[in-house]
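Can you read through this structure? Questions will come right after.
A protein chain is absent from this complex, but the other protein chains hold their places.
A, B and C are the chain letters, set down in written order, and residue numbers restart from 1 in every chain.
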Amino acid sequence: MPLRFELTADPIDPAVLRERIEDLDCGAAVIFEGRVRRHNRGRSVDHIVYEAFASVAVPEGLAVAEETARLHDVTRVLIVHRIGKVVLGELAVWVGVTSIHRDLAFQACAFAIASLKARVPIWKHEHYADGGPEWLHPLP
Amino acid sequence: MPLRFELTADPIDPAVLRERIEDLDCGAAVIFEGRVRRHNRGRSVDHIVYEAFASVAVPEGLAVAEETARLHDVTRVLIVHRIGKVVLGELAVWVGVTSIHRDLAFQACAFAIASLKARVPIWKHEHYADGGPEWLHPLP
Amino acid sequence: MIEVEVRYFASMRNPGGPERERVALADADARVLYEQLRARFGWKFDSHAIRLAVNGRMVAWEHPLAEDDEIAFLPPFSGG
Partner (left out) sequence: MIEVEVRYFASMRNPGGPERERVALADADARVLYEQLRARFGWKFDSHAIRLAVNGRMVAWEHPLAEDDEIAFLPPFSGG
């Protein structure tokens, strides 16, 4: 079953990724795009640098894709996370799933991104228009 | 607020549509793609012809977009539905929303497509590899 | 006696039949008109499953009909 997790230092191209989750047997695809936004926690964001512990993040990310498929009856799961410098408006993460059932596709996609945030070792180094950068370490 | 509903006789281009819901203030976008699939209710589908009662469907579809934004705190809602002949693998409908909050974006997108199905006068004329076409009229 | 224009959609349009036609009715009541056409075309849907549109707006069945109104009886939707 096509279940994938990838880290990329290049800009994420959603047009290419959505083709990779095409499945003629499935009527429903749900896609989540996480984008770098202009403000976070009241501060003006210039860019973000994402750091990953790749040797752990890649198998953990794949485990997220596999668990998503097993729990939610979807046929394709593709998760791509950007690393390195990501500027305003660019995609930090792209998650796409396909299913025969619309509701399952929504549930699966929401599960995949929540699970990625919880268990894949990636960190956000937020750089601001004013003042020095900060690492974000939200407590669970 | 950019809330839109459109009917189109041309193929839906998701790469163009996702750019129309970009919002630098929003970190989350959720997209639903409804695709023509190979089988439905045990039969082999060749293509679908969608018919809309346009003079009612357009204002109803816009009302869906507006209600989605009002109920779910999203900043962009774009819904595009294909009419006419749509072949296997092509998109029948595309729904995209953006929000500051990931969970709200998922809820809003799921609400929008469910609401569209319930209240926008569009009908599916399914054409099969074997035998004559059928209009689908699922009872609520 | 008034005359209205009726539009036909999806399975409620006879294959090869007109998309719209003018219909005369004695009683300006949408339910009466629906049952009259249902008998004529053999529509399978009870009126409870049908949405009524008058002049491009969905309205309640109680909506009174007037001369030259555009009437549409909408069977269950299957968009999306």
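Simple rule for what comes next: contacts are C-beta pairs under 8 Å (C-beta built on N, C-alpha and C of every residue); 3 or more make two chains touch, one makes a residue touch a chain.
What you see is a predicted model; the values in this text were computed from it and never measured.
Novice: Of the chains you can see, which ones touch the chain that is left out?
Specialist: A
Novice: Which of A:Arg18, A:Arg37 or A:His81 touches the chain that is not shown?
Specialist: Candidates A:Arg18, A:Arg37 or A:His81; residue touching the omitted chain: A:His81.
Novice: For the chain not shown, which residue from A:Val30, A:Ala52, A:Val77 or A:Leu104 touches it across the whole complex?
Specialist: Missing-chain contact among the listed residues: A:Ala52.
Novice: In the full complex, which bits of subunit A touch the chain not displayed? Write them out.
Specialist: Subunit A touches the chain not shown through residues 34, 50-53, 55-57, 59-60, 81, 92-93, 113, 116-125, 135-140.
Definition applied: only the chains that are shown with their structure count from here on.
Novice: Could you work out how far the Cα centre of subunit A sits from that of subunit C, in whole Å?
Specialist: 49
Novice: How many Å are there between the centre of subunit B and the centre of subunit C, using C-alpha atoms for each centre?
Specialist: Chain centroid spacing, subunit B to subunit C, equals 26 Å.
Novice: Need the CA-centroid distance for the pair subunit A / subunit B, whole Å please.
Specialist: Using C-alpha averages as centres, the distance is 23 Å.
Novice: Mark out which residues of subunit B touch at least two other chains, giving numbers and ranges.
Specialist: 34, 113
Novice: Quick check: what residues of subunit C touch more than one other chain, meaning two or more?
Specialist: If we look for residues of subunit C contacting two or more partner chains, we find none.
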